[in-house]
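Here it is, the structure, as structure tokens.
Removed: one protein chain of the complex. Kept in place: all other protein chains.
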Amino acid sequence: MTVVQDEPRVEELLELYRRMSLIRATEKAAYDLFMSGLVKGTTHLASGQEAVAVGASAALEPDDYVFATYRGHHHAIARGASPEACLAELMSRATGLCAAKGGSMHLTVADHNMLGSYAIVGAHLPIACGAAWSARIRGSGQVAVAFFGDGATNIGAFHEALNLAAVWRLPVLFVCENNLYMEYTSIKTVTAVAQPAAGRAPAYQLPAEVIDGNDVVAVRKAVSAAAARARAGDGPTVIEALTYRQYGHSRSDPGKYRPKEEVDAWLERDPLLVLAERLRDRGVDQPAIDRLDSRAREEVAAAVDAAKAAPPPDESTAFTDVWADGGAQWRT
Amino acid sequence: MTVVQDEPRVEELLELYRRMSLIRATEKAAYDLFMSGLVKGTTHLASGQEAVAVGASAALEPDDYVFATYRGHHHAIARGASPEACLAELMSRATGLCAAKGGSMHLTVADHNMLGSYAIVGAHLPIACGAAWSARIRGSGQVAVAFFGDGATNIGAFHEALNLAAVWRLPVLFVCENNLYMEYTSIKTVTAVAQPAAGRAPAYQLPAEVIDGNDVVAVRKAVSAAAARARAGDGPTVIEALTYRQYGHSRSDPGKYRPKEEVDAWLERDPLLVLAERLRDRGVDQPAIDRLDSRAREEVAAAVDAAKAAPPPDESTAFTDVWADGGAQWRT
Amino acid sequence: MADLITYREAVAAGIAQEMRRDPTVVCLGEDIGTAEGVFKTTAGLFAEFGPQRVWDTPISEQAIVGAAMGAAMTGLRPVAEIMFSDFLACCWDYVANEIPKMRYMTGGQVTVPLVVRTANGGGLGFGAQHSQAVENWAMAVPGLKIAAPATPADMVGLMAAAIRSDDPVLVFEHKQLLASKGEAPPDDHVLPLGVAEVRRRGDDVTLVALASTVPTALAAAERLAGDGIGCEVIDLRCLVPLDARTVLDSVARTSRLVIVEENPYQDGWGATVASIVADEGFYDLDAPLKRVAGACVPLPFAANLEQAVIPTADRVATAVRQTLDSG
Partner (left out) sequence: MADLITYREAVAAGIAQEMRRDPTVVCLGEDIGTAEGVFKTTAGLFAEFGPQRVWDTPISEQAIVGAAMGAAMTGLRPVAEIMFSDFLACCWDYVANEIPKMRYMTGGQVTVPLVVRTANGGGLGFGAQHSQAVENWAMAVPGLKIAAPATPADMVGLMAAAIRSDDPVLVFEHKQLLASKGEAPPDDHVLPLGVAEVRRRGDDVTLVALASTVPTALAAAERLAGDGIGCEVIDLRCLVPLDARTVLDSVARTSRLVIVEENPYQDGWGATVASIVADEGFYDLDAPLKRVAGACVPLPFAANLEQAVIPTADRVATAVRQTLDSG
């Protein structure tokens, strides 16, 4: 385990861009598929927040634990899920990441220790504490990272989790993706402090940092430092990453409750544009960057075709995997 | 509504002493009755914490709302419950404050707006917010006060209540009776900050004060100022009153987990002794103070006799007052 | 009278009707104000009644329902929204331990006249944490009244009754019914709580349904009518008070019972209805009673899987034929 350098090598930056571009293209496909009726239920797109997932992932060890919310596509892919498995899940295919039993809100990649997407706001914070507690008891050196939204900072589970983590000095990172809104309501209007996550850290004597969530390098740096502290036994850190969701809250929400100037300002700070600029500063030419985007689009197009071609889940699977024995029997 | 003077008149001090002495005598009787088997179930005595209840009560208007915990005898009596009605409740008599359906943990004096004692830690904080919200909507000028223990500061409801109260600028006071222990565990060992209540106030941008909870005058002053702010529309205040329970947590708990020196030091700072000293400084002679104690003991002795003489509740009352119509019918 | 409204519109209509006549009725919840609710079930309320009557809250279910309780104890009639009924679990202490016990354990000193309204049920592919039918969770708690309307007119009438009730009432608004249309009720429509409605008359078998399973049961009845099987379809409307009388009287005529419930079979509300009939109506029964209930699994995401675990007209029809073939 090492702390990353502040300024990554160009190859690293290109890899970060590639991953962000892949997530962007996957979610664009998810949106189109939802609009065309091929994705049922709901989706919560993270487009605009990719830097948080990719930057954090780059700073973590492969076996560290990640817990995400229903807005978790970016984390699933950042931790190793394939666009095809994700899109197949959204499209209710047997080949889906969760066998089409979870859906968009519950993407999970257990073999990469991405231990779930949780659709009850704030619920996963104590769960992430448990994974960190387990790592500490087992002496595995792993850290757990809980990603959550600004709105999650006002629910009870947030308070209980941060206090327990602080008291037990758990190797857990609390990374808030502050995108300024809950569903259709501005976080400002319902929160007693200006920084919903960082502003709460003093109540637990935890170190906190507010960072630019659209700068993947800044995220990578902050998470790396916090993970190092956690592994060294110095306990949890609160990181509040300022970012913005480019789509509405979910499904077809046009996000009318957000002022146009605000949206435009954030679109200018699109994490992919920010990183592209950095790459150009480092001597990479735009065509090389465009090639990464087009490769991502091709990869996703292939994933969409494969997912479309996949069969729906067999009805019998509705009655499997309630129990560890694979079954669902509750009575004799 | 006026802010009380820092130094009360002697008559006021004598009245405060009288009330504290009455609570002390009532709880002494409760303890003896529990030990002799006449009080069933459990009791959580507040002896040693009387100054918080009496000092706060003296600073409030008669129609202000008070919410207490299962350790709430002192608040019930401070808000106007008679020792007889309280002891009759503990002794399961028809004449009990709650008709023997609530018990020691749920003393309630609705006609004095003492709106309940809650036995789920922290649950009443949001409820107190609701009373304050109601007062604000009705423009009644009332404030609500939630009294709670140090251990309640680590539960989710605490966080949700303080945030909502701050965002809505509700006329509510959060008064923590920090007696240093939960049941058998020191609050220090499970709390991330040194001051479990006051140390959390910054997370809600609320004013907070740590006060001597065994000095009834200090309590009266702090609550009076906070209530004035609340009535003026300036929102909630967190008050952390340092105090100590002289008995164990509940029933016959001897409190062995507490160091003897600590217990002795706090017994020297018994709120009744502290106030007696102040009275003597103000020229009241000890015999006059002793008379208040003996009158309290007499009043309570009479209350015990009356409660003992009262009948048990009629069995039919087990099936009344589930619904507002007085009945319990749930089906046709 | 003849004009139609949607079930979704009926929610707001019922609340608005009561807010107009009673200034103590206030609403609180997440995104219910200018956003008009994520299901648009509070459409128009903020515009008509303003910020002193319609309050947006943080994501704090305990604070929402706890504050509603405190307000109800002090002169208001709050209507709290819990966005999805699954989230009742986040404030269950209030719903199960505080609100329903307050009056009883204070010896009748306090009443708690509040409404908790919530979007309930599955069928929309929202997955395991946003699709549950949890009316049976509430039925496990003495001291709560429970309404689960099946039609727009009933929604108005039962919402009004819930708001006027001096007891705490949970109103379950079924997600699958939101877009359904029905006759608008007369002005100032109020229904009694705890009175079932016979939606269809029949002599061969009694179907007992609630909310989303009412249309399911009616569809099965329609199909079976083709084969000359007469189903009586009872819409319970409320679980508490439970109109067991109407069910027992019907079974006395039909001698056969099929209960159709969306919540899981294990500990579902139909079990309580079944146990009442198997006791008090035992001699009326000519055949085994059947429960067509949700499967005992979490709700799966994929539509074909979800359909496999919640009641369908097919499964109801099959159960009806079984009761008729036996005995």
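Here the chain labels run A, B and C in written order, and each chain numbers its own residues starting at 1.
Keep in mind that, in the parts below, contacts are C-beta pairs under 8 Å (C-beta built on N, C-alpha and C of every residue); 3 or more make two chains touch, one makes a residue touch a chain.
What you see is a predicted model, and the numbers here were worked out from it, not measured in a lab.
Counting contacts over the entire complex, the absent chain touches A, B, C. Only one residue from B:152, B:226, B:274 or B:289 touches the chain missing from this view: B:152. Interface note for the absent chain: among A:126, A:151 or A:271, the touching residue is A:126. In the full complex, the hidden chain is touched by chain B at residues 40-42, 89, 92, 98, 100-106, 118-122, 151-152, 154-156, 182-185, 189-191, 257, 312-313, 315, 317-319, 322, 328, 330-331. For chain A, the residues in touch with the chain missing from this view are 65, 67, 96-103, 106, 108-111, 115-116, 118, 120, 123, 125-135, 137-138, 144, 156-157, 160-161, 163-164, 167-168, 320-326, 328-332.
By the touch criterion stated above, the residues of chain C touching the omitted chain are 86-87, 89-90, 92-93, 95-97, 100-101, 104-105, 127-129, 134, 136-137, 139-140, 142-143, 240, 242, 263-272, 274-275, 277-280, 282-283, 285, 287-291, 295-298, 300-301, 327.
The working rule: only the chains that are shown with their structure count from here on.
Distance between Cα centroids is largest for the pairing of chain C with B.
Separating the CA-averaged centres of chain A and chain C is a span of 36 Å.
With touch defined as above, residues shared between interfaces to two or more other chains in chain C number as follows: 57-58, 60-62. Residues of chain A in contact with two or more other chains: 154-156, 189-191.
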